[in-house]
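Quick one: this structure, given as structure tokens, is what I'll be asking you about.
== chain A ==
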Amino acid sequence: MVEAKFPNNIRNYGDCKVKTIKVNHLARVEGDGGITVEFDGNELTKVNIDIFEGPRLIEALAIGKTAHEMNSITPRICAICTVSHKNASIRACERALSIEEPEKTYYSRNLMHLGEIIESHSLHVFALALPDFLGYPNVIEMVDKHKDVVIQALNLKKFGNRIMQIFNGKFIHGENAVAGGFGKFPSNEELHEIKEEAENLFEFTVAATDIVGGLEIPDYLEKETVFGCCNTADNQYIFWGDEIIFSDGTIIPSEEYKENLIERVVPHSYAKRSLYKGKPFSVTALARLNNIGEKLTGKAGEYFRKYKNERWTKNPFYNNLAQSIETIYCIEKIPELVEKLLGMEDIEMQKPQRTEGRGVGLVEAPRGLLVHDYTFKDEKITDCNIITPTAYNLDDLEKYIGIAAKNLNDNGEETDSIRFELEKIARSYDPCISCATHLVNVIKK
Partner candidate 1 sequence: MRNNQYEYSQHHIPEQPHNHESQVPIMMRIISKKDLSPDVRFFQTVPTTDYRYENLNYKPGQFMSLSISGSGEAPFSITSSPTRKGIIEFAIRKVGKFTEKLFTLKDGDLLGLRGPFGNGFDVEKFLGKDIIIIAGGLGAAPLRSLLLYILDNKEQFGRLIYLYGSRNVEEILYKGDFFELLSSDQIELYISVDENNKGFEDKIHRGRVTELFSKIGKINPDNTVAAICGPPIMYKFVVQELLKLNMNKNDIFLSLERRMKCGVGKCGHCIIDYVYTCVNGPVFTYWDVLRMQDLI
Partner candidate 2 sequence: MSNKPTLGIFGFTGCAGCQLALLNCEDQLIDLFEAADIKVFYEAMSNNDDGAEVDIALVEGSINTDKQKEELFHIRKKAKTLVAFGSCASYGCVQAMAYGDGKWEERFRKVYGDVEFAVGKAFEAQPIHKFVKVDATIPGCSPATHQMLTAITKLLNGNLPVYTNAPVCLECKLHENECLLNKGILCLGPLTQGGCTAPCISHNTPCVGCWGIIEEANHSAEIELLIENGYKIEDIIRKFRIFGGSKISEQYTKLWRL
């Protein structure tokens, strides 16, 4: 048993029948969290994902801010989802204040978003998850045996960063994209650079997906769950929308997310939780592929059909593969978007058409559905609610951890190896704990 560095959840360890598995820090996830699993004899008595990270109360602080201020504050909720928060925030503001989104802006935001998906997915799949499955403590120690994969994966990640830097101004927390448009659009040289690099990386992305597709996926935790993601118009596969679609077929308009996804607070975590129809659900890349994967075309479509199987709806480990396939999609999509942008003239910032209103911005962050819900009065925020994907996922994650812990324990696994497996599950959700602590609901009196 690993000793807790600092006592949290003080309890009586006198009863030697109690076996506690603690993962004190969830290594290799952004932010600060831990897992506690307790057995009384062979009976599982407790599963907690603790969020040690303190509450930042971003939504309470949002009150009184303008649209542009929100666009710059909310990305600070989570660095790795910075562009998702940016886009969600922009969408919420633009809907609330009725700001137009001309084509050039639309495609630019789209491309910027792909940058983040590439960056985040490649970081998660290759730097965080792959070492798990291949048995390395970190990606750098993989260099000796898998130098090519590591270098190329880093290149892929760098490419995602470069896109964000070009469109948003910085790798992390850029200020170039705001409600109304972009301070500056990329130059043609920059666009060509992006296109070329996407074409260069295509081959590796496909090959890497095969590596991930070839990994053996453990089955000690399988159980059906519900998946939710943005519903996209027509046959597009895209990372935002104005409706949420669930794997049970239900579709709800964005404004009604609150009525359908009940939030609650649990004492062991500053992250609030949400349930769909009283049950935990998942909003990962796997959710997207399960719900709207059929819309994928090209190589990504081909790979989706190649690897999809019935275990995808009950085993969260497939999220890694889903992310790989989405990376192929992004890399394929970029040249297409660049072509579109190359022909377009730069345009002015769009102005708000009104000063008050409510707007819900739904986007798909790399790790799932992200909701920004703003109400404005006199151009200032009066009400703000943000729900992050990790927050949606926490209950489902707790559920799977419970199943796995029980099964592994029943199989007589050692505590250490149980702990490692549980960490792996947590990581497969690609959780961003820091962003999960910000789901806060401010109710205006």
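The candidates were selected such that all candidates are chains of the complex that A comes from, given by their letters.
The definition used in the following text is that contacts are C-beta pairs under 8 Å (C-beta built on N, C-alpha and C of every residue); 3 or more make two chains touch, one makes a residue touch a chain; residues count from 1.
Predicted model, so just to flag it, every value in this text is computed and none were measured.
*Asks:* Given that every candidate in 1 or 2 is part of this complex, which one actually touches chain A?
*Replies:* The touching one is 2.
*Asks:* Spell out the residues on chain A that touch candidate 2 in their complex, using ranges where they run on.
*Replies:* Residues 5-6, 8-9, 24-32, 50-61, 64-66, 69, 72-73, 75-80, 82, 123, 127, 131-132, 137-140, 143, 154-155, 157-158, 161, 169-176, 178, 182-184, 265-270, 423, 432, 434-435, 437, 440-443.
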